[in-house]
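With one protein chain held back, the other chains of the complex are shown just where they sit.
By letter and in written order, the chains are A, B and C; residue numbering begins at 1 in each of them.
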Amino acid sequence: MSFLEQYSNTRALSVSICSALEKEDYVVQPVADVSPPKWHLGHTTWFFETFILKPYSIAYREYNPDFNYVFNSYYETLGNRVIRTDRGNLSRPTVDEVYRYREYVDQAMAGFLIDENFDQPLLELFQLGINHEQQHQELLWYDIKYILGHNPLFPAYQLQGIEQHLTNAAQAPNEWVEVPEGLYEIGYKGAGFHFDNELSPHQVYLQKTTVSSQLVTNAAYLEFIEAGGYKNFNYWHAEGWDWVKNNQIAAPLYWHMIDGSWFEYTLSGLKPLNPDAIVAHISYYEAAAFAQWKGMRLLTEFEWEIASTHFNWGQLWEWTESAYLPYPGFSKAPGAIGEYNGKFMVNQKVLRGASVATSPNHSRSTYRNFFHPYLRWMFSGIRLAK
Amino acid sequence: MSFLEQYSNTRALSVSICSALEKEDYVVQPVADVSPPKWHLGHTTWFFETFILKPYSIAYREYNPDFNYVFNSYYETLGNRVIRTDRGNLSRPTVDEVYRYREYVDQAMAGFLIDENFDQPLLELFQLGINHEQQHQELLWYDIKYILGHNPLFPAYQLQGIEQHLTNAAQAPNEWVEVPEGLYEIGYKGAGFHFDNELSPHQVYLQKTTVSSQLVTNAAYLEFIEAGGYKNFNYWHAEGWDWVKNNQIAAPLYWHMIDGSWFEYTLSGLKPLNPDAIVAHISYYEAAAFAQWKGMRLLTEFEWEIASTHFNWGQLWEWTESAYLPYPGFSKAPGAIGEYNGKFMVNQKVLRGASVATSPNHSRSTYRNFFHPYLRWMFSGIRLAK
Amino acid sequence: MSFLEQYSNTRALSVSICSALEKEDYVVQPVADVSPPKWHLGHTTWFFETFILKPYSIAYREYNPDFNYVFNSYYETLGNRVIRTDRGNLSRPTVDEVYRYREYVDQAMAGFLIDENFDQPLLELFQLGINHEQQHQELLWYDIKYILGHNPLFPAYQLQGIEQHLTNAAQAPNEWVEVPEGLYEIGYKGAGFHFDNELSPHQVYLQKTTVSSQLVTNAAYLEFIEAGGYKNFNYWHAEGWDWVKNNQIAAPLYWHMIDGSWFEYTLSGLKPLNPDAIVAHISYYEAAAFAQWKGMRLLTEFEWEIASTHFNWGQLWEWTESAYLPYPGFSKAPGAIGEYNGKFMVNQKVLRGASVATSPNHSRSTYRNFFHPYLRWMFSGIRLAK
Partner (left out) sequence: MSFLEQYSNTRALSVSICSALEKEDYVVQPVADVSPPKWHLGHTTWFFETFILKPYSIAYREYNPDFNYVFNSYYETLGNRVIRTDRGNLSRPTVDEVYRYREYVDQAMAGFLIDENFDQPLLELFQLGINHEQQHQELLWYDIKYILGHNPLFPAYQLQGIEQHLTNAAQAPNEWVEVPEGLYEIGYKGAGFHFDNELSPHQVYLQKTTVSSQLVTNAAYLEFIEAGGYKNFNYWHAEGWDWVKNNQIAAPLYWHMIDGSWFEYTLSGLKPLNPDAIVAHISYYEAAAFAQWKGMRLLTEFEWEIASTHFNWGQLWEWTESAYLPYPGFSKAPGAIGEYNGKFMVNQKVLRGASVATSPNHSRSTYRNFFHPYLRWMFSGIRLAK
């Protein structure tokens, strides 16, 4: 695929994910971790403008200098950012204006991408821009679901919510896969795109492990609830238990008990809970408590990477026991791009795999996703080991 | 004017105030005291639906029962309200849907209002509904200004902002009006519409007072700033000083120092500060500190009511020294309507007069407006006495 | 009584109030509104040192300059104060050291007070110092009760708690005292000590009022609780209702339901609730809600001052409906002493009367006490009017 095709396909997918939104849906920010969809559309555009067009395209004229302030993210090297929790207060630029901005930048990029003789740094920036937008495509799904799923009218977004794919592959029976003790190589080794946090490849010694081939289902999770799982501190980390009590948590994020039956908000609206589907929108605290109740445990990210050849994965991000830390030899790239991953390497947990919301071509077994342990608005689930 | 004309005119004005909004502007809520414009449009409609159509119009069918939850305000008798700070999270119902709701209720009201033989309670509810919507029209101006004035793009809303009227009448020189000591009657005595908090009329003994005929100007307020007014606790109430320090207050709400000059955000955009205009968007704490610095004081609401015949008023609500308390003989009406005023009679200050944002026919010299002393997003100003 | 006798008696009473404390009791600060007893002992000493000895006694040498920082209160003119909520973190100076500080200043004051030819300003400072210490004597009672009453061991402080006096005088039946409509004079008119906030005397016009001769009893208040008073928002101010819900308030401050019976913590320990005693430790919100439930109201401070000749008062401070505002002609004295009262004249309610914790000779019918409406650790009660 040519650079231009890659670019155009990626950019079109972001627009397509938002195509069923009302203008009002683009604007709101119900909690700090959710961003308004129009911000995602603007921010991914700003990324190409700031890191490719402005430094490399002589003829390019910035669309609007104020957008640097509005659509910047965490990149502290590039001037004051909008305080993250304020994004939902900004009615302007309007949605139409953001789409005009996208078109303006897309046209400039189309001209720029005709010449495919990129040197290596520019090539890497381009690939980073593509992968960055794919990450935001996944966040768009999370945020759209959160915005609509926390509206008292519970509006449907799609006829068939992407949650329909949250089933264990072929409904096959669960199997226990054994990973023998020994030295294994971990980390990205190929020539394709990868993030700096997947480097460098290195050896890790693993103990013998037995891993479930299937993810935990709603039915199994319901047993945990009915056994008093949310009421017994013994299953929880101390911080997890504080989280349960302070937020009065009693079920996964989108579950609602209505007239004695469990319902689940999905992107096609409120539906009776499907016991055979895999349980989604789970925090690390919940995943760990469930495992503790079962007398089992979560995998480390290294066990996951080695075992993953033996099972299907990709419906939900899978919490691991591993903290998000640098691999041996990791060092932050200098400058704004260097802020991409390394600065988050404290107090977060690694998730491995991919989810139904992950963009095509944006998953690999060495991919290290990471979230704070209390978060659960992403499509996250549980795989057990013993 | 017929009931229908009164109704139609009032309803049309609300729509007119919003006519220049983008859809996105209708949705956001930058701080808890500001409501999204679409909420005002829905809530005023809900008021007529709930208190007139549903109890009195047999044929009326409720538009959407969920709207009771979404557009309720403080009326605790009518079921769970939306937590006030959550209003800015709701992308649905959409703006178009809210306008459809208005049209639906307006049609039903039009049918209902043809018969003008209302009994007294119904008549009072109708008048309350009109006055209630007029109050929200004023809030719409405050909230639209806040939403646009806190956007980093500082968009203009009107060619000529309503602030153009914030001048002392005819630029006449200030005069000091004397109110002699003696017994005066206070409170509403006519037959027209009035709120319960204006009753009952009663005698108040006033000391001799001398009152400024003009409101404080930007130029005069600037002197206070340049004399270190915001840096010297001696001028401030203890709570006012805490407010200044905790919020790093250094000027009125919409003032911005840019490259050494003062600018002011108005509904026609960012403008150089006009020294001759009257100072607006002032908290009680600031008004009292300014008066203390001047060696003067604010009026009580009783002094204001008596003195007001001697000067022009209506550009800005004027802070008084009076706390918002019940008049002798005041008692709360029973039921939801009874919650209207009495429940706020603690920790608020009375403001008298009216402002450029006040709807026509919605001002009288006995009107008791009230706000918490730290608020200043409304059109408020300072009149001095000595 | 000579100055020295006045001084010595006052100083001895503060020490006497604390005489049954353990050293540990002197140190803690369970909530921001409570101060550690040793702070009261130091602060009242610092007042005499700072405002009398240092400016007027040439030979005086400051005890310890750091104490200015530790024992200052709100007097912002006198350098950085200890942040109020930090007082409970300070283990030093020790209690013994604070008592040495008291003795050192007392000796210096004894020498200074032999000469009784004070000019008027010095005389006023001296009287202010005495009255200031008397105010802190009352606070000592509140704070000691709070500290011990919030300890899970519920220790007794006295054999006979001062609460034994919380009975309606002579258990006389309640009478309704009528105050006729008319003009009355309000404010302090004598030659003795008084605070600036009691000035100047001025005329106030009152409507006809009927006032209860007795304060509300525990039995009467219990009826309110049992009638669901804390569960029905209709009786409450909006802010009062928020206070009830946010703090899960369901009874007066020191009441405890134990095995189905009500107990009350008193300074002589936990005791079965006495239904005939008058209800104490009531917030304004509760007082107003109780009155609303009864279909009655609280008095204004002006009604109270006029009616007070017709009933006994002094067991509990009585909440009034009046906000704490300046009297006509009030102006803040310049400098640190001027901060004494005026700076608190916003968002507080006036209480009139006196309490069982009030120091002898420190009560008069024009005295204006004031507290925020949510507070109730002081000895406060309810008198009704209709």
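Methods note: a contact is a pair of C-beta atoms (placed from the backbone, for glycine too) under 8 Å apart; a residue touches a chain by one contact, two chains touch by 3 or more.
Worth saying up front: this structure is predicted, and the values here are computed from it rather than measured.
Q: Since one chain is left out of the picture, which of the remaining chains does it touch in the full complex?
A: Within the full complex, the chain not displayed touches A, C.
Q: So which of A:Gln107, A:Gln160 or A:Gln203 would be touching the chain we can't see?
A: Touches the omitted chain: A:Gln203.
Q: Tell me which residue among C:Glu22, C:Glu103 or C:Asp276 touches the hidden chain in the full complex.
A: Answer from the full complex: C:Glu22 touches the omitted chain.
Q: In the complete assembly, which of C:Asn151, C:Asn247 or C:Thr309 touches the absent chain?
A: Hidden-chain contact among the options goes to C:Asn151.
Q: List the chain A residues touching the unshown chain?
A: Touching the missing chain: residues 74, 76-77, 183, 202-205, 207, 233-234, 236-241, 284-285, 288, 292, 297, 321-323, 325-326, 328-329, 332, 343-347, 349, 373.
Q: Using the document's contact rule, name the residues of chain C that touch the chain not shown here.
A: That gives, for chain C, the contact residues 22-30, 38, 66, 69-70, 82, 86, 88-95, 147-148, 150-153, 155.
One rule holds for everything that comes next: only the chains that are shown with their structure count from here on.
Q: Starting from the defined contact criterion, work out which chains touch chain A and chain B both, please.
A: none
Q: Can you give the rotation angle that fits chain A onto its twin chain C by Cα atoms, in degrees and rounded to the nearest 5?
A: About 180 degrees of rotation relates the two copies.
Q: Quick one: chain A and chain B, Cα centre-to-centre, how many Å?
A: 45
Q: Could you state the distance in Å from the CA-based centre of chain A to that of chain C?
A: Here chain A and chain C have centroids separated by 57 Å.
Q: Please work out the Cα centroid separation of chain B and chain C, and write it as a whole number of Å.
A: Computed from C-alpha means, the inter-chain centre distance equals 37 Å.
Q: Give the residues of chain A touching no fewer than two other chains, as numbers and ranges.
A: In chain A, nothing touches at least two other chains.
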